[in-house]
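Here it is, the structure in full.
One protein chain is absent from this view; the other protein chains keep their places.
Here the chain labels run A, B and C in written order, and each chain numbers its own residues starting at 1.
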Amino acid sequence: MTLTADPGLAKHALTTMWTIRRFEEAVDDMFARGLMHGTMHLSIGQEAVPTGACMALSEGDYITSTHRGHGHCIAKGAKLDAMMAELLAKETGYCRGRGGSMHIADVATGNLGANGIVAGGVPIAAGAGLAVRMRGGSQVVVSFFGDGAVNEGAWHEGVNLAAIWDLPVVFVCENNRYGMSMSVDRAFNVDTLAERARGYGIPGVTVDGNDPQAVHDVVTDAVQRARSGGGPSFVEALTYRWKGHSKSDKNLYRTREEIESWRERDPIAAFESAVTGAAAATAPSVPPALSESDVEECRILARDRVREAIRTASAAPDADAATLTDAVYAPAGAPIAGGTRG
Amino acid sequence: MTLTADPGLAKHALTTMWTIRRFEEAVDDMFARGLMHGTMHLSIGQEAVPTGACMALSEGDYITSTHRGHGHCIAKGAKLDAMMAELLAKETGYCRGRGGSMHIADVATGNLGANGIVAGGVPIAAGAGLAVRMRGGSQVVVSFFGDGAVNEGAWHEGVNLAAIWDLPVVFVCENNRYGMSMSVDRAFNVDTLAERARGYGIPGVTVDGNDPQAVHDVVTDAVQRARSGGGPSFVEALTYRWKGHSKSDKNLYRTREEIESWRERDPIAAFESAVTGAAAATAPSVPPALSESDVEECRILARDRVREAIRTASAAPDADAATLTDAVYAPAGAPIAGGTRG
Amino acid sequence: MTTTSDVGTGAVTAAGTEPVTGGAAAGGTAPAVAEPRTLTYSEAVREAMAQAMTADESVFLFGEDVGTYGGAFGVSGDLVHRFGTERVRDTPISELGIVGAAVGAGLAGMRPIVEIQFSDFTAQAMDQIANQAAKIHFMLGGAATVPMVLRAPGGSGTGAAAQHSQSLEAWFAHVPGLKVVMPSTAADAKGLLLSAIDDPNPVIVLEHKLLYKQSGPVPEDPVRVPLGETAVRRTGADVTIVATGVMVPRALEAAERLATDGVSAAVLDPRTLRPLDDQTIVDSVAATGRALLVQEAPRTGGFMSEIAARIVESPAFGRLQAPVSRLCGLDVPIPYAPQLEQAAVPQVDDIVAKAGELVRRW
Partner (left out) sequence: MTTTSDVGTGAVTAAGTEPVTGGAAAGGTAPAVAEPRTLTYSEAVREAMAQAMTADESVFLFGEDVGTYGGAFGVSGDLVHRFGTERVRDTPISELGIVGAAVGAGLAGMRPIVEIQFSDFTAQAMDQIANQAAKIHFMLGGAATVPMVLRAPGGSGTGAAAQHSQSLEAWFAHVPGLKVVMPSTAADAKGLLLSAIDDPNPVIVLEHKLLYKQSGPVPEDPVRVPLGETAVRRTGADVTIVATGVMVPRALEAAERLATDGVSAAVLDPRTLRPLDDQTIVDSVAATGRALLVQEAPRTGGFMSEIAARIVESPAFGRLQAPVSRLCGLDVPIPYAPQLEQAAVPQVDDIVAKAGELVRRW
């Protein structure tokens, strides 16, 4: 599907990216103002990856997410107010305030969870793929993780299981060039992380992670392959986080120039150029998908949604300490949120 | 070095292989007769790998070994009586009867330990390599492991560390086609395990693991590379274990024909043919390295060494329960066996 | 020995359990069914898995060598022939990955049983066990559940040395969100496993290698033994012996011998460490006034310290006639040499001696 040519898709992609951006800017601001606690990992600058990837998925498909998971959650269709409520430690949050940013997930939309453990979601994704396959289902699992995760044993073991069992999993690596502070150049002895894929006998491809269309194209191929029984794939999306790793980051390990050069490659601005025909590369014969006012509409929609979410969430009751020990164990006969039985 | 042309080397290689074979046959027998307890993992059929690999090492070099480690230990120069004493749970055993088959090691010859944990030795090897490198030493570490180990997270993480830091480690995979019962065809989605090496940016080569010369050649190259600062390599040696995985193995997962076909490729018999000139491929112009009686001498030497070891070990005192809690902690100021300080 | 306990010397009967009067390691909480056959502990585990897989399509077993090989200890046996290679699935050697896959499969609606070949190798998988499986339900505010069972054999006595002989129940019992089961009889091996499979939470089932070949009566029907009920294996008036795993039959044998010496020992088997039915233990200790807590695991930080702490925090504290005593594995890794291995963990003689001393000295 051509996100840049179809007005509906273009609007969806643009609105999603703006929503992620505005949501995280709001969070950043609230955190700075002391309205939020804990820590935050923002994906500002990386919005094209979850947007392009999740648009390749259908209802019922699963994702596993990361510590930097707001974008995945939003792109997979979560409600902003329940997300914001979670960050504000409200009883109405997705996790009733128990999880916070690193565990936010809308299980109803197939999000099996953000994860505070680097690479923790990778074998979980393989397991969800195994469940699908054993039930004879046609769902696909997209597992998001960062470049740093690729050196974890969990990643290795999870990818191998998916590979040998031909599981319907797409491994999407958000290569933003750094673990916390260690660059991929120092943490890997290979030029592209996609080279790792070969060792498991699965396709590996590197793509511009700041271009939702490019991400969408390769993930769509990989999803089709997975859905039709062709097994897993590895997609490396090259992108960059504008903000520090988390709140304690002083950016000592990278230069201002480097950050600036990536800000100039803003995935949202580039996509706006592409869809409005402002980008030089656009063939003049193809009519632009969106007008300037369409674009403005998307921006406003995103901004308003986020504002509304903050309003709703702020008014909600705080997480209740009286029920703290409630959800440690599921009661007998508890429904399995992630799927159907038998 | 040409093991098959140099009489000294040929004798050493042949005697080593016979020693491993005779040692393990003796162990097998004693175990069957109830003289040994615990479990045993025999490497009969695989003798060419440790022999060829360890002959590429110099004094001071390290190895890490596995649950199937008798061959590594012998090839690295351990004393048979202390090994046998260990298996017989004697106080004079290498581990004073505390370790047994899965932990046997002659630390003095650079053997940092057999390991009951699959892939457990791999990151340990990387660490020993790091120590060498930080001290500016010229030692090399050979890390032995099986095909099954290659799917462990520990393997992945250990190899990556060695790769990114250019550590002097040679990773030697004894691919005997099975984990315990799971064949490499089912556990991997690639044709050769050497393909895994590329993902870490290190050389990977597959070699006939039943030919000590072939193993020796590639390990020698890898050792030289490591010693001269060129970083780690991966060597996959194709071989086969004739016996079951351990004592409880009923060989349900492989055919009698398969076992038979590999017994016909006996690494010792093949090497004997090669060194005596009986092998068809030997150019008639090269004089054979060993005569039939040289070969017989090697066999007898091996047999006698093993007999002597059994005699000495059997006469030794049993491990002493009175000192059971002795060696849980090293006393302050304990020497570090594996190397020098500062 | 002593008979002056002010709560009387009558039989101690656990709430929710049927006291067993014979000395054998039989029993359990199964409602009375037709005279059960005798199975080995490992056959009982296999039968539970087979019945669960027959009843529920979402149940499946995977792990290293559980297929054609039949499992390292032969527990899965012929299951692969009965249920096929999809539902009795061999895995590569990658414990973290397969436990993670169990978490994912559980989250996505299956009921996986994952076998870890030796409980020592749970060390490889602790992240998925403790940080993922145990916490996901809570971290997601209850929005998802992780129904899965992890089975693994623990314990020493096979000459397999330090990396293949541990008793690691204390690690798991310390993790909120996990349930932890240690069956000591064939009947419980089946009944508790069935309950574990039913449970919507992650359950760690620690089997014992030395028990696999022990036989006992096992109901043919898929009778559940509820999680969280301490079994009173033997009633007694002078001392309460609490034991787990292979220490249960040893404690029962010790109790027989103590009886011939005139010491009446109750033997309690918690069976589930988490949730722990401490009430039954506390009641028994209140009645006997003495507690001997027996575990195979090394003493320091073992689960029996938790039971000791609960006893002294309970009303039984006021009834104690002797210090609460532990008899534990030594604080050493398990050695290879048979005589050392024996010396490293409690034997029947040790239990007899220690229980006798408790009763006679106090």
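The definition used in the following text is that a residue touches a chain if its C-beta (ideal position, glycine included) is under 8 Å from a C-beta of that chain, and two chains touch if they have at least 3 such contacts.
The structure displayed is predicted, hence computed values, not measured ones.
The hidden chain, counted over the whole complex, makes contact with A, B, C. Screening C:62, C:83, C:171 or C:212 against the full complex identifies C:171 as the residue touching the chain left out. Remark: the omitted chain is touched by one listed residue; of C:142, C:302 or C:356 this is C:302. Here one chain is not drawn; of C:80, C:101 or C:134, the residue touching it is C:134. Screening B:55, B:88 or B:124 against the full complex identifies B:124 as the residue touching the chain left out.
Taking the complete complex into account, residues 96, 120-121, 123-124, 126-127, 129-131, 134-135, 138-139, 161-163, 170-171, 173-177, 274, 276, 297-298, 300-306, 308-309, 312-314, 317, 323-326, 330-333, 335 of subunit C touch the chain not shown. Considering the complete assembly, subunit B touches the hidden chain via residues 62, 64, 93-99, 103, 105, 107, 112-113, 115-117, 120, 122-132, 134-135, 153-154, 156-158, 160-161, 164, 326-342.
Seen from subunit A, the chain kept out of the figure touches residues 37-39, 86, 89, 95, 97-103, 115-120, 148-149, 151-154, 179-182, 186-188, 248-250, 252-253, 318-319, 321, 324-325, 328.
To be clear about the criterion, only the chains that are shown with their structure count from here on.
Centroid analysis (C-alpha atoms only) places A farthest from subunit B. Separating the centre of subunit A from that of subunit B, both taken as means of CA atoms, is a distance of 46 Å.
With touch defined as above, residues shared between interfaces to two or more other chains in subunit A number as follows: 153-154, 156-157, 160, 164. Counting partner chains per residue, subunit C shows two or more touched chains at residues 91-92, 94, 96-97.
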